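Left out: one protein chain. Kept in place: all the others.
Entry: chain A
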Amino acid sequence: MPDPTMPDPTVPDPTVPGTTTADPLVLDGITVAHDAEPVVADVSLAVPSGGLVALTGPSGSGKSTLLAVAAGLVPHARSGDLWGRITHRGADVTLDPPWERAAWLGFLAQDPASSLCLTHVRDELALPLENAGLPREAIGPRVQEVADRLGVAHLLDRRTNQLSGGEQQRVALAATLIGDPEVVLLDEPLSMLDPDAAASVAGLLRRELGGDGPAAVIVEHRARELERAGLVPDAVVRLGTPAVGETDRSPGRPGEVVLDRELTGVRRDAEGPVVVDGVRVALRAGTVTALLGPNGSGKTTLLMALAGVLPGGEAAGEGVGMVFQRPENQFVATTVLGEASYGASVELARELLARVGLAGLEDRNPHTLSLGQQRRLSVVAMAAQDHPVLLLDEPTFGLDDAGVAAVESLIRSLRDEGRAILFATHDVELADRLADNRLVLPAPPPGEVRAPRERVPDSFLARCSPVLKLAVVFLASVGLLATTVFWPVLAVWLLATAAVPVLARVSLRRTLRFQVPIFWFALSTFLVNLFSRPGEALGGWGIFVATEPGLAFGLALAARTLAIGGLASVFVLSTDAVWFVNAAHSQARVPVRYAYALLAGYRLLELLPDEWRTIRAAHAVRSRGLGGGRVAWVRGFARSAFGLMVVALRRGQQLAEALEARGLGRTPRTIWRPVRWGWRDVVLGVGAVLLAAGVVLGGVLGSVS
C-alpha cells in the first residue's frame, strides 16, 4: 500500500547527489570525533534496496564506528561528536534513536555472546517481534518460521549459554532478521567462528541477504570466506589506507625438547566433564606449533593444563607462560609499563615495548588501548617474564591484517630467541605461514552447562504469581519485625518450612540445607543477646553472664530470624528468576527497561563464573613465582575482582546496545507470554491472610494469658 507521507521513490534525492529517495539507507558526509580527534572523516555511502556494501579498511579506520552511526548508537548511546546526516528512503533519521530505527534496520555486533541478551533462545527470537508490537498470536508462528528457515529450530528450547560459537551466531542472526528489516548492519559476523561454522554462517548470509531480502552493510576481514560462499558485494567502501602484511616465511631452528607431556583425563573444573584425553604435546626450543580444532574441542583447556592453571595441576606450569584470548582478562597493572614490567625488569620491558611499536604509550592504562595494542602488550608482558615455553590462545582473534602481521612478526622474533611457542587458532592460513608443527584436536561431544542455581520444580507455589509470593513473604517478614514473642513466631518458621516440601515439592532435606546459614545466624543472635543484656543473672562462664532478659530477647530474636528465613525459603525455592522478572513486568507493571535490564543482568550472571575462572587463571600465570602468602592472595583476589568488574561493565553495555538494536523502547509493545493471575493466586492470597490472622490471634491470646 503506498504511504502518502513517503516521497516518490523514483525521484532522485536533491539533497544527496547520486542517491535516490528509494535508498533504504544513506550516510551523508559522516564525521565522528572523539575528544576532537577524528575517527571517521567525511564518509558518504548509499545502500540501495537489496544491495550489499562491503566496508573494508585497517583497524582504527572507523568501520565499526560507521556501523554504530548507521545504527544510531552514535550519538544516542555512545559518546563522540557526530556531523552529517542519515536518511532512510529520503527521510532524515539522524535524530532517531536505535530502537526507532529497529523498525527498518537490523544490527549485529561483533561478539555473538554479547549480542544474545536473554537466557532462552525462543525468548531471544520473540523479543524483536514483541518490541515491534506484533499481535501476540502471530509471534509464535513467526518465530517457528524464521527458526526453520535459518536452521535454528532445534535450538529453540535451549539456553543461550549452552550454544557453541556457531550456534550463537546463527541465533543472533535470526534475531536480527526476524523483524524483516530493510537493511542489516553486520560487524564481522565470521570473526569468532571456526572454519566450518564460518562457512555455514556465510552460506546463510548468501541465502538471506540481497535480492528480495534485506540490503546489507558488512564489515568482514575474512572476505575470502564470504566469496567462497557466493556472497559478492555490489560495492566496496574502503576507509583509511590498506596496510601491507609481512611475507617472511622462514622456518624455525629446532633446539632441544623443552616440554613433553601426555595429557589424560583433563577437566576444566573438578566436577566438569573430561575435555582433553590422550594428547601428547612435545615442544622444541626455537619452534612454533599450531594448535587447531573446532570451537569447543578443548584448545584453551589444553593450554591451561600445560600452563598449570587447572585445579590440581599447579605444579605442571613451571617455565610456561600463557597469553589468554582476551587481553583484558589478564591485565594486572594500571599502566602499560607496569604491565610489561610486572615480575620482570623495567629495562627489558621498555625495550620490548619499543620493539612492538608501543613506545610512547608507557603511561596509558592498558584497558584504554586498541585490541591490537592490547594483544601485543599481553604477549610482550608474558615474554618479559622469561619463560622458555610460551602458550598463546588465539593471538590474532579479532585483529585486522595489519594487527595479524604485527603479532606474526612478534611470534617469529620470540621463536628466534629460542622460545618454544604453541598457539591455538582457527586461522588455517596463519598456521600455514607460521607453524613448524601442528597439533589438531577432534570435535567435542555435546556437553552440558550447569545453571547458577538448581532448577525450580513444578508445583503449586511455582505456578503462583511470583509477584504475589513476593508481596506475601515481604509483608509477613516486615510484620515479624514488630514482634518480640517466641512461640507464634517459631510457629511461622515451622509452617513455612513445612510448606516448602508440600507446596513447592522441594525435599525437606534441601530446604533445611538451604536454611543452614539462617540457623547459624539465629544461634549467634541468641548467644549475643543471652550474654549482652544487663539484668538478673541466670549463671555464667567467666566474662559471659547469661541474664533473664537476655534469654527472653535471645529466644524471641532468634525465632524472628528463623521465621524470616523460613519465609525466604518459601519464595526462593519456588521461584524461577526469569519468570519472576516476566511477572514483575506483566503483573506489577515494572517498566520494560528495568525488566529487560534485569533479564540481561541474569544472562550476564550466568556468564560470570566462567569469566571469573578465566581471569583467576590468567592472573595466576602472570603472578607465578612472585611469592605467595595471605597478602599476595588478597591482592590477587582484588585485582581479579576489579578485572571482572571491567569485563562485566563492558559486556553490560554491549547487551544494552543489542537490546535497543532489537527495538526495545518502541511503543506500543506486546508481551508475548504474559504471566496471568489464576485460581492458585486466590488460594495463596486468602490462605496467607487467614494464616496471618491466626498467628496474630495466637500472639494476642498468648500475651493475655
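Quick note on the criterion: contacts are C-beta pairs under 8 Å (C-beta built on N, C-alpha and C of every residue); 3 or more make two chains touch, one makes a residue touch a chain; residues count from 1.
Just so it is clear, contacts and distances are computed from a predicted model.
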Listed names "Spermidine/putrescine import ATP-binding protein PotA", "Phosphoribosylformylglycinamidine synthase subunit PurQ", "YeeE/YedE family protein" or "Thiamine ABC transporter permease", with the criterion being the UniProt name of the chain not displayed: "Thiamine ABC transporter permease"
Hidden partner chain, touching residue among A:94, A:144 or A:459: A:94
Candidate in contact with the missing chain, chosen from A:264, A:345, A:368 or A:507: A:368
Residue of A:153, A:646, A:671 or A:692 touching the missing chain in the full complex: A:646
Positions on chain A where the hidden chain makes contact: 31, 33, 35-38, 41, 75-79, 81-84, 94-95, 97, 334, 365, 367-368, 452-453, 470, 473-474, 477-478, 481, 484, 514-518, 520, 524-525, 527-529, 531-534, 544, 549, 553, 556-557, 560-561, 564-565, 567-569, 571-573, 575, 577, 580-581, 593-594, 596-598, 600-602, 604-605, 608-609, 612, 641-642, 644-646, 648-653, 655-657, 659-660, 664-665
